[in-house]
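The complex is shown incomplete by one protein chain, all other protein chains being positioned as in the whole.
Going by the order they are written in, the chains are A and B; count residues from 1 in each one.
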Amino acid sequence: MIVRELAERLGLGVLGDDRATIRGVAPLDRAVATDLSFLANPKYRGQLSTTSAGAVIAPADAAERAPCAVLVSRNPYADFARAAAMFEHRPQRSPGIHASAVIDESATVGAGAHVGPLVFIGARSIIGPGATVGPGCVIGEDCVVGEGAELVARVTLVVRVQIGKRVLIHPGAVLGADGFGLAFDQGGWLKVPQLGGVRIGDDCEIGANTTIDRGAMGDTVLENDVRLDNQIQIAHNVHIGAHTAMAGCSAVAGSARIGRWCLIGGGAGVLGHLEICDKVTITAMSLVTHSIKSPGEYSSGTPLMDNRAWRKSAVRFKQLDELARRG
Amino acid sequence: MIVRELAERLGLGVLGDDRATIRGVAPLDRAVATDLSFLANPKYRGQLSTTSAGAVIAPADAAERAPCAVLVSRNPYADFARAAAMFEHRPQRSPGIHASAVIDESATVGAGAHVGPLVFIGARSIIGPGATVGPGCVIGEDCVVGEGAELVARVTLVVRVQIGKRVLIHPGAVLGADGFGLAFDQGGWLKVPQLGGVRIGDDCEIGANTTIDRGAMGDTVLENDVRLDNQIQIAHNVHIGAHTAMAGCSAVAGSARIGRWCLIGGGAGVLGHLEICDKVTITAMSLVTHSIKSPGEYSSGTPLMDNRAWRKSAVRFKQLDELARRG
Partner (left out) sequence: MIVRELAERLGLGVLGDDRATIRGVAPLDRAVATDLSFLANPKYRGQLSTTSAGAVIAPADAAERAPCAVLVSRNPYADFARAAAMFEHRPQRSPGIHASAVIDESATVGAGAHVGPLVFIGARSIIGPGATVGPGCVIGEDCVVGEGAELVARVTLVVRVQIGKRVLIHPGAVLGADGFGLAFDQGGWLKVPQLGGVRIGDDCEIGANTTIDRGAMGDTVLENDVRLDNQIQIAHNVHIGAHTAMAGCSAVAGSARIGRWCLIGGGAGVLGHLEICDKVTITAMSLVTHSIKSPGEYSSGTPLMDNRAWRKSAVRFKQLDELARRG
């Protein structure tokens, strides 16, 4: 694809010679003359002037530093995402049901859907038109996979799980397992039945080995365009607002409610029954212990230190109340 | 089921009209006239007086606030768990072995057991009477699944794993993988063989994507009625006492020993070779760095703060020893 064509498809203007041919994408410091690259993070500005890329997507104010054609963008990372998709080779999943799949006779597979090898689909479940159920997936009873959704491989939907349109779920994810409901009685635990389901909105993405439990009563809900990284734990009856993104290994306890456009850092935790309003950022490995009513960035923890120095501060932390009273 | 019948089956007395018909269960604020609800957490007392439920399970001292029949209970959450189980529709797993399952000729499947589609069972493993091995499970060599136990779907028992009676294991759980045993030698790592197994007592529950490694020498052990949520990591040779419950994403390092009736919060960690006595509570995301000899509640970490304020405290944490000496 020549640069001019690329720019037209992205709706961007070009500074410099727009006749170079582009065959792939690469970061600034590794790109060659047939690569498209981009500048989004100002930290990499220095690399722009020395890149060997054939063209770059960059903001207007950085364009003059580039030794090649510049596709001028107000949001270079987003435009780069669009451009990269043009060069992506995604494996073809042909419509139809693989001979090794086991499908309950009451289940339905929509037109154009792909059901891969060694898949199980249980009673009354419905696979939408054009959806992909990759190798080794297990879908239990009463589930719905939306139109164009993709379960990459070895995904499990346990029971009463509804997946919206174009949702992408990565391997090892488990949706709709029993929530962790226990009543203490006579010295031991009694299981509380988990009668609800899981509802995932359109355009969500769910990472590898992430778990989303079904509700105790009522459903666990992700609104549209929620993005979950790998190894996230979402407990029963959690509700996550549209456009919220959570990084790897974060976790939300039962019945917590997270707003829209929130960013939850890696390894962060949210206690149960809390509410977090829209547009809240939680930094990595912080623990949210109370509801948050104002947008903004929140943190807990202590900074990384040399272990010897840390030990001294740690001992003093134990004495803090005494020190404060004395002070 | 009418309220009177329900009360009789639960062994509870009724205040108010006991002739209403109940068809399901719901929380106080969403219940309709054919729903049973409950009050356990005092926080929701306000909802009791306005509920539309047909009947509620509640403590005696709250009964007069209810606009409907009250089943009087000393442990409303436990009695509600029993009631909800009466309304639960669990998928039927008919006895027998699915045609797509692959079972080693030296393995044994007990009377009334269900072995689902696309299951593998290895040499010398034994599936107990009435047990369920759901779709996609992999059971390796020398494993035993107890009477009435259920492996929901896609559970892996690697080798030498014994599961007690009525144990419930959720999808993605891996029991009996190699413990993480390494000896450093000549600049690199040497694997230490993991020769032990895993023993899970009766009535345990193990969450989705939880991992329990087998012992290096001797076994990793969960006593009866241990309850593990999702994504928990139990390392080799850990021993967990009866009736202990651990919340999601918590982890226990090698050879640690946890007592009975402990509660381990979400994301909490326990270092290796420690002992925690009975009736200890660890709050969420705390790290246990020494043995605990007295029952009680233990914590580490710092409270959640606005990021700007947190940065100031974090800088001062580094200076704590100096501040204390100066103070």
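Keep this in mind: contacts are C-beta pairs under 8 Å (C-beta built on N, C-alpha and C of every residue); 3 or more make two chains touch, one makes a residue touch a chain.
Just so it is clear, the structure is predicted and the values come from calculations on it, not from any experiment.
**Student:** Based on the whole complex, identify which of A:G128, A:G254 or A:G267 touches the chain you can't see.
**Tutor:** Final answer for the missing-chain contact: A:G267.
**Student:** Out of B:M1, B:V32, B:A60 or B:L190, which is the one that touches the chain we can't see?
**Tutor:** Only one of B:M1, B:V32, B:A60 or B:L190 touches the chain omitted from view, namely B:L190.
**Student:** Can you work out which residue in A:L15, A:A62 or A:A78 touches the chain that's missing from view?
**Tutor:** A:A78
**Student:** State which residues belonging to chain A touch the missing partner chain.
**Tutor:** Those residues of chain A that touch the unshown chain are 24-27, 30, 75, 77-78, 80-82, 84-85, 87-88, 91, 98, 100, 116-118, 134-136, 152-154, 168, 170-172, 203, 205, 207-209, 225, 227, 229-231, 242-243, 245, 247-249, 261, 266-267, 284-285, 301-308, 310-311, 314-315, 317-321, 323-324, 327.
**Student:** Tell me, which residues in chain B touch the chain that this view leaves out?
**Tutor:** Touch set of chain B with respect to the missing chain: 100, 102, 118, 120, 122-123, 136, 138, 140-141, 154, 156, 158-159, 172, 174, 177-178, 180-185, 187-193, 195, 209, 211, 213, 217-218, 231, 233, 235, 249, 251, 253, 267, 269, 271, 281, 283, 285-290, 296-303, 305, 309, 312-313, 315-317, 319-320, 323, 326-327.
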